[in-house]
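Following this message is one structure expressed as structure tokens.
Missing here is one protein chain; the remaining ones are kept as they sit in the complex.
By letter and in written order, the chains are A and B; residue numbering begins at 1 in each of them.
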Amino acid sequence: MVKTKSSSIIGKIIIYALLILLAFLMLVPFAWMLSASVKYNKDVFSFPMKWIPDEFIWENYSTIWTRIPLLTFILNTFKLTIIVTVLQVLTSSFAAYAFSKLRFKGRNALFLGYIGTIAVPWQAYMVPQFMMMREFHLNNTHLAIICLQAFSAFGVFLMRQFYEGIPDELCEAARIDGLSEYGIYRRIMLPLSLPAISTLVIFTFVTTWNDFLGPLIYLNSTDLKTVQLGLRMFITQYSSDYNLIMAASVVSLIPVLIVFLALQKYFVQGVASSGLKG
Amino acid sequence: MKKVLSLALALTLSLSLLAGCGAASSSAPASGSTAASTASGDSAEPVTLKWSVWDIDATAYYQPLIDAYTEANPNVTIEMVDLGSTDYQTVLATQLAGGADDLDIISVKDIPGYSNLVNLGMLEPLKSYTDAAGFDTTQLGGTVEQITVDGDYYALPFIQSFWVVFYNKDLFDAAGVDYPTNDMTLEEYDALARQLTSGSGAEKVYGCHYHNWRSCVQLFGILDGKNTIVDGTYDFLQPYYELILAEQDDGICMDYATIKTGSIHYSGVFYNNQCAMMNQGSWFLATQIAAVKSGESLATNWGIVKYPHPEGVEAGTTLGTITSLGVNSKSANKQAAFDFIEFVAGEEGAKIVAETGSFPALSSDEALDIIAAVDGFPTDENSREALNTVKTYLEMPMHEKSADIEVVLNQAHDNIMTENCTIEEGIEYMNEGVQAILNA
Partner (left out) sequence: MPSQANKSAAAAATPVKKRGMKKETREALIAYSFIAPNFIGFCVFTLVPVIFAFVLAFMEWDGVHAAKFIGLDNFIRMASDPNFKAAFVHTIVYVIGTVPTTIICALALAILLNQKIFARNFFRTVSFFPYVASLVAVAAVWNMLFNPSMGPVNQFLASLGVENLPKWAAGNDTAMLTVIMFSVWKNMGYYMVIFLAGLQGTNPELYEAASLDGANKWQQFWNVTLPQLAPTTFFVTIMVVIQSFKVYNEVYMITQGGPGTSTLVLVYQIYNEAFIGTPEYGYASALSMVLFLLVLAVTIIQFKAGEDKDAPKKKKHAKKAA
């Protein structure tokens, strides 16, 4: 007994030492962003590196709002991100239910096809896709980005794998109780898969928020552009204002962090298993 | 059922694409002949022209050019489409895929981009237009000749930049060394750089600074006019790599690997008084002037001189880049688009460009005087004189494979400068790689 206690204390110490090292390694980029955002541009990449600048250039945080229409960009990105996330979560979890708990012809082939497209790099079909969108007169509209992002195979795959972890017995019991498949999806699967849905929301949100190449190709008008394109506007042909890029990045990181923190509570151990019991 | 649907969709799509392509390719030769007939189209009709550009907010001359032109031609409206500078070529290629007519005027960023667009037939040949308009292309300082392909040209240059040496007078004073002159051979320049190097750690001052671009080293080799960068043999580069690598090993210039992995931008090195001399393009003039005013640049006492040259080459020989404008061969308003380009490349346009601090392709003493008169431009005689060039070689000459050649040259340059291979091996790599491209 005593032995296990002392060894568990040692274990605790090791765990916390690991955690602190980890936090340090992971926080370095953020610290760098903060530090770069209050420097002159020339000092951002200067050697030897200074974490705390001699002079704090707080103006960077006001300059970013005047140099580019940052507010418009943020609102655009919010609009796109929220629509894409809602569509993605709804349609993916819906489709994933069929792939995981229903049986129909061609299920495996269809599913493999889904995953297969994840393996094709976007650079390979970007041009045909753009030409098709142009035929639909969707280029230079937000709708184009929504269509591209909202129906990814990734979401279906993710949700399906989580549903796989939910015992089939649960669905069978519900069927015997006379619930329709739609009822099972809504009353049983959705509540049970909250951690999975949170995960998908986090990823869709982060991906759409940080997407760069899609908006770059499809959005040409300034009033349609997104934050990531805005950041790129600080890089011009012969110079790059990395201090402003970092200041704007820090600002644009805030929504992502809020989403992550807000969904944390669904990662509390036992949500799903307590559901299983009930 | 879904499969059928998807197949049907795929089929219609590919059919429409192929049909689109077919139509585009068949109409291409016809467009040349229609050019002349539309040339005299009446000018009163309202026209909207779309102009592909980059960095609208950071570029001073777009709006003044448009304003001046539309004032004289009230029926014309010009809309800029900003495709961003870093990915301009990628976005432009996508926008134009399948022969789109959305854009009328196309900004051409560099020579590889130009040669691509020409190869693809995306640019309208302009010789018949300039002849009809009586536009004298020789006034563009030989730049049109450098982009002529088979007797015709597909764009008119309107901006040029050329390389000079920026130097920090305070660092020269501190080292007790005389300022560089406008007639400096490469050996003199190297000796000067070695004299100016001092200190270590945070106090380190480099004698000279090269950004990690291939052109910073390789293009010393073409100033004598005997070789070009697209020939397929690169043995002439050997002495220049030896020179720069020796400087690098002796700590005269910043280490290439550090610059590359550290994303170190040349402006910071100059602003922070970390280098005494820096080879850079004339585009840096406006940036440095503004940075001194804002207090960001600590190198407040500075000047420029002509680019160093190998023994036996006339001073004022340098390298440069041009930005030009072309007409989309699919555009519905070719004549109107050309009229605007003619204005921009011509005298009036050149004046407007010079007033915003950039160098017009149509160079004149008047334009250079305007630039040198800008508040903040170094006041010494030599700096004004440094703006007079005798011969400017393009960083990348016109060649149909120039973009592919550039990839090989960059890879070899990277390998030599990080000392992952010897100079001989690197040159061998260039010779083989480029010849494979040329023979393909």
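Keep this in mind: a contact is a pair of C-beta atoms (placed from the backbone, for glycine too) under 8 Å apart; a residue touches a chain by one contact, two chains touch by 3 or more.
Every value quoted in this text rests on a predicted model; they were computed, and no experiment measured them.
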Q: Using the touch definition up top, pick the residue from A:Y40, A:F73 or A:Y242 that touches the left-out chain.
A: A:Y242
Q | Residues belonging to subunit B that touch the chain removed from view | A | 1-2, 5-6, 9-10, 13-14, 17-18, 21-22, 24-25, 89-90, 93, 96-99, 112, 116, 119-122, 255-258, 260-263, 400-401, 403-404, 406-407, 411-412, 414-415, 418, 420-421, 429
Q: Extract the touching residues of subunit A with respect to the undisplayed chain.
A: 15-16, 18-19, 22-23, 25-30, 32-33, 36, 45, 47-49, 90-92, 94-95, 97-99, 101-105, 107, 110, 112-121, 123-129, 132, 147-148, 150-158, 161-162, 164-169, 171-172, 175-176, 178, 181, 185, 195-196, 198-199, 202-203, 206, 210, 231, 242, 245-246, 249, 253, 256-257, 260-261, 264, 266-273, 276
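The criterion applied here is as follows: only the chains that are shown with their structure count from here on.
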Q: Determine the centre-to-centre distance between subunit A and subunit B, using the mean Cα coordinates as centres, and give it in whole Å.
A: 38
Q | For the subunit A and subunit B complex, residues of the former touching the latter | A | 40-48, 67-68, 110, 126-128, 130-132, 134-135, 216-217, 220, 222, 229, 232-233, 235-240
Q | Contacting residues of subunit B [partner subunit A, same complex] | A | 2, 13, 16-17, 20, 54-59, 81-87, 91, 93-95, 97-98, 100, 109, 201-202, 258, 262-265, 267-269, 271-272, 274, 281, 283-284, 287, 291, 296-297
